[in-house]
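Dropping a structure here in structure tokens format, bear with me for questions.
The complex appears here without one of its protein chains, the remainder shown in place.
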Amino acid sequence: MTIRVGVVGTGVMGADHARLFAREVRGAVLGGVADPEEERARAVAGNASVFTDPLQLIRSTDVDAVVVASPDHTHKDTVMACLEAGKPVLCEKPLAIDAAQCLEIVRKEQELGKKMVQVGFMRRFDPCYAELKSTLATGSIGIPRIVHNQHRNARAPEWFTAHMALTNSFVHEIDVTRWLLGAEFVRGHVTEAPSAGDIPKGDPLMITLETDTGAIVSTEVFMNADYGYHVHCEIAGTRGTTSMAHPALTRTRLDRAERGAFPENWIPRFADAYRIQDQSWINSLLDGTHKNEGATAWDGFVATTVAEQLVTAIDMGAPVDLTLPEHP
Amino acid sequence: MTIRVGVVGTGVMGADHARLFAREVRGAVLGGVADPEEERARAVAGNASVFTDPLQLIRSTDVDAVVVASPDHTHKDTVMACLEAGKPVLCEKPLAIDAAQCLEIVRKEQELGKKMVQVGFMRRFDPCYAELKSTLATGSIGIPRIVHNQHRNARAPEWFTAHMALTNSFVHEIDVTRWLLGAEFVRGHVTEAPSAGDIPKGDPLMITLETDTGAIVSTEVFMNADYGYHVHCEIAGTRGTTSMAHPALTRTRLDRAERGAFPENWIPRFADAYRIQDQSWINSLLDGTHKNEGATAWDGFVATTVAEQLVTAIDMGAPVDLTLPEHP
Amino acid sequence: MTIRVGVVGTGVMGADHARLFAREVRGAVLGGVADPEEERARAVAGNASVFTDPLQLIRSTDVDAVVVASPDHTHKDTVMACLEAGKPVLCEKPLAIDAAQCLEIVRKEQELGKKMVQVGFMRRFDPCYAELKSTLATGSIGIPRIVHNQHRNARAPEWFTAHMALTNSFVHEIDVTRWLLGAEFVRGHVTEAPSAGDIPKGDPLMITLETDTGAIVSTEVFMNADYGYHVHCEIAGTRGTTSMAHPALTRTRLDRAERGAFPENWIPRFADAYRIQDQSWINSLLDGTHKNEGATAWDGFVATTVAEQLVTAIDMGAPVDLTLPEHP
Partner (left out) sequence: MTIRVGVVGTGVMGADHARLFAREVRGAVLGGVADPEEERARAVAGNASVFTDPLQLIRSTDVDAVVVASPDHTHKDTVMACLEAGKPVLCEKPLAIDAAQCLEIVRKEQELGKKMVQVGFMRRFDPCYAELKSTLATGSIGIPRIVHNQHRNARAPEWFTAHMALTNSFVHEIDVTRWLLGAEFVRGHVTEAPSAGDIPKGDPLMITLETDTGAIVSTEVFMNADYGYHVHCEIAGTRGTTSMAHPALTRTRLDRAERGAFPENWIPRFADAYRIQDQSWINSLLDGTHKNEGATAWDGFVATTVAEQLVTAIDMGAPVDLTLPEHP
């Protein structure tokens, strides 16, 4: 059996998903792509059908399952349309632009009585994060006590704000740390740097969270770190630590220095993670379980609601208690 | 289109290829497996056909292409049977047990007038080696002057000899260094360590080769290095060097030390290489070119003839000139 | 000229200073040692005079300058006695047990109109920290925006509290970060981990400080990190980062892992720092300037008052503004 995947949105991420389903993922083909910019859609479609209206793609009999990679504000309606059409959906993060919208999706899926939604928190499929999690599972480092994350981009657009750093970037750490620790966050504090030169206020951010398992999670989000794209995670437990190695496969020695390269952005860093995520999603559809390590709609909601509550903490300049509604 | 692959030999390597074609490689299915030990074959076959006679598998209409992973001494006849049946073949290294047999295959393929054979020197598909090669191609390290290889196994079987270290292990470095440098070897010298405790004479070996491009290639082959499986390559040029980073994705700190793990053997180290190799082979069949980065029959012959000539060097205790017949 | 140094207190640190002045530091000899436990004093004295009363040592005509390495609560009186005797003093950190006492020393020294006191914040003389500072001075990493410190001990005594972690351990980071950045702290927040197994509440601590130069300084203090003694510092600026390399000189590969060792405690980690500090102090006495990179009495006061104010922050569970009196 082969899953015919439709991709909504053909920007950088959508084009990459389209490529993966057209060429790399086993058990899938690219069934169609949709984008209001038809030319852009056509450029990534290959032999697949092209739509300018995502609803047509979603309803098309050529499409069994849908990837949503259109702009964030369209996620909710597009995912809802998939649910109405009874088609499994892999939605790029964030699941929706606010927690209320995320919760609508959670409830809609629940009404259908079947897991239909996966959120594209691809770090769960990154071999580095997976190895951290399997090391934790062995118990060798004891009980996790403190997690340090670094989330650095070379350069953010000028219009990028500290609020967006929380709701759009830091959501990755919220999700992957919950997944690593099997924990929920109960309290959080955000410290923002003042502006410096052409770097705006709120970059970097230092976020300190506390979990219901007694761990501290400290994260630097630095969107204008300049030297490259760099994601790092270290977990210190009662017996020892585990952390990511530098991601480069090789080292070069030139001009009085040994060098290990950093990528320009997240795409090369997480190329394996995207491939494994998309394959794992297809496998979960082929085997009928619809289940894998991926984030559920509820996970997508939690990431967004925690980020929103931290926006409040930033504005208050003081720690806030973080709350979750009961899992429906 | 889908290639139905038959796997001859269901030992460790054959089983792994069978798994790859059954579950990971896009565009392929497992068409059949053959092994004189029928039970072993059945264990890896899944729904695919099972044969005890490799010739039956090769001739089967359920099989479009063949992987040879049976014992080394059977390679030549099995590959020749594939050629006679007109079926493309991916043969585990070495291509045959001696250079003369390899040359027979080279000639047979040439008579057919079509590239049909790929030799399973999977390191060419390892992302580390690939990054070394792409760094060389940029010219940043200048002209390659010296290559250092380390090829270490945790433990070799008692019956493993220095001759086998050359013809069975070091052939990997012969092939991959030729591929990296685009060079042929013109002279070689082998130094063998005397026995020490339970480690036999000839382990480690230190092999020094000279290329027709003016580079020196020095390789340690140490089959009883005890601490783990470890392959390392460094290339020093007129402007700088490039080398493999430690292969572990994460580091652990425990008991007064930071640790980066080494695998037990080559299978986890080269898991990506085998997957990419097998996918690349299938892609080359699907696109009809039968061409990719993989080793040709001629490359398989060169690796074996160089190793054989170095066996002579070991026995003489002096450097030997290395020669190749004209490429047919 | 040779400085005859008297050492007050012959515990671990005092014994080490005595050894340095007796054998390693050029331009100094060990003039005397004082300890109420005479036997312990005698064991480290060699040919130097032995006193049970520190005041006798301080007033002795055999002693030109004094190192204070007695218990913390005795620091103030001992340093004051040195000032009264007109003898330069190198006092182990903290300068005194509270900020008020430190300020008394600052004022007393000021009355004398001459720099007489150095505080033993030896990290300023550590070659790693010195290289971080010289890298900052080149401007290559731009304007410092965020500093991450890790301060990990293998094991703390049972009676060690989170308050002590601030006033006795974290004072090192307060001092060395001020020195690195040339900045003062204006605001701080402390997050303490709840108890876990046999690890008490408040270990680890996560401390987030803001400087008057617009940098964030985040520090983990983990007194029961188990795996070893480990101090790490990374500074991220607007152009790049600089950070400490793993401190081990060699790597070992054994049992499926490459290892870099961590020391048991701070003494081997900072052996060079203590030697260079003590030599630098002697040099500053020999050249009559009494000045070097070392911490002044004021620096000693600042470290203690910031730590005390953070104790308040811990107790309040919220960020506090950090204030300094005017520098007298």
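Should a chain be cited, it is by its letter among A, B and C, assigned in written order, with residues numbered from 1 in that chain.
The rule is short, and it goes like this: a residue touches a chain if its C-beta (ideal position, glycine included) is under 8 Å from a C-beta of that chain, and two chains touch if they have at least 3 such contacts.
All figures in this text were calculated on a predicted structure; none of them were measured in a lab.
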Which residue of B:12, B:112, B:143 or B:267 touches the chain not shown here:
B:143
Of the listed residues A:39, A:198, A:255 or A:326, which contacts the missing chain in the full complex?
A:255
Among C:5, C:116 or C:141, residue touching the chain not depicted:
C:141
Among B:36, B:182 or B:317, single out the residue that touches the unshown chain.
B:317
Candidates C:12, C:254 or C:316 - the one touching the absent chain
C:254
It is residues of chain A that touch the chain not shown, namely 154, 227-228, 230, 246, 253-264
Even though one chain is not shown, chain C touches it at residues 23-26, 127-128, 131-132, 135, 140-141, 239-246, 248-255, 260
Tell me which stretches of chain B touch the chain missing from the display.
142-143, 145-146, 148, 152, 189, 191, 193-197, 199, 204, 206, 208, 210, 214-216, 218, 220, 222, 224-227, 236, 238-241, 317-319
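Everything that follows uses one rule, which is that only the chains that are shown with their structure count from here on.
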Please find which chain has its CA centre nearest to the centre of all protein CA atoms in view.
A
Farthest-lying chain, centroid of Cα atoms versus that of chain B:
C
Using CA atom averages as chain centres, what separation in Å is found between chain B and chain C?
56
In chain B, what residues contact two or more other chains?
246, 253-255, 260
